[in-house]
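My questions will all concern the structure given below.
The complex appears here minus one protein chain, its other protein chains still in place.
What follows is chain A.
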Amino acid sequence: MSVVIEARDVEFSFGQTPALRGASLAVDAGEIVAVMGPSGSGKSTLLHCLAGILVPDSGEILFDGAKVHAMAETERSSLRRDRFGFVFQFGQLVPELTAAENVALPMLLSGVRRTEALRRAYTWFERLGLDGMQQRRSGELSGGQAQRVALARGLVAEPQVLFADEPTGALDSLTGEQVMDLLVGAAREQGTTVILVTHEARIAAYADREVMVRDGRVNAPDRIAS
């Protein structure tokens, strides 16, 4: 396995408040890593730095060998659109679009033709147990259904890395675990690396390993042999 994405000694402050104080993390291609830690520990900030949403004050972010921290915003934006996928706590679907259009959105933004984008989007509905929901808008979906649509949107363009920030945080236990089961199954099938931020141990247990973020630093325990 080779490292696909890495944070090296990253520091980041919100104004005068430090959020990351020398955080380092290397993730292999195809690996599913849970980033855990108490509220305010810096785990979401680390995810945002890795994803090129935030630029570190110092330190490096490397993706496939490229220096993300040194890229211009337009370049980082292309990276996020074409190589990364995202799932957030609240699906954040576009309410004016149908579920199918929401799933197709990353491809439409990347210039894929509408008919092709929708065709590929439709294939995800059966896969995620959402058949018949294609024309519904987000207001007509349950929380679990909306999150599965968000998951399809995050994975449809076959990103190299999926960033999932508390993807089950707004769901009940059973629905949350169903979403995780689908997320892990789909990611493994297409070899997508997943960086999963969660404070729930049962959700982190779906990952290959966990790292703890505390006071802006990453504590990656030695891997326990299986």
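The criterion applied here is as follows: contacts are C-beta pairs under 8 Å (C-beta built on N, C-alpha and C of every residue); 3 or more make two chains touch, one makes a residue touch a chain; residues count from 1.
By definition in this document, contacts and distances are computed from a predicted model.
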Could you tell me which of "PadR family transcriptional regulator", "Putative tricarboxylic transport membrane protein", "Spore germination protein YndE" or "AzlD domain-containing protein" is the UniProt name of the chain missing from the displayed complex? "PadR family transcriptional regulator"
Quick one: which of A:I61, A:L128 or A:A204 touches the chain that's been left out? A:A204
Residue ranges of chain A at the interface with the undisplayed chain: 38, 181, 184-185, 200-202, 204-208, 210, 212, 219, 221-222, 224
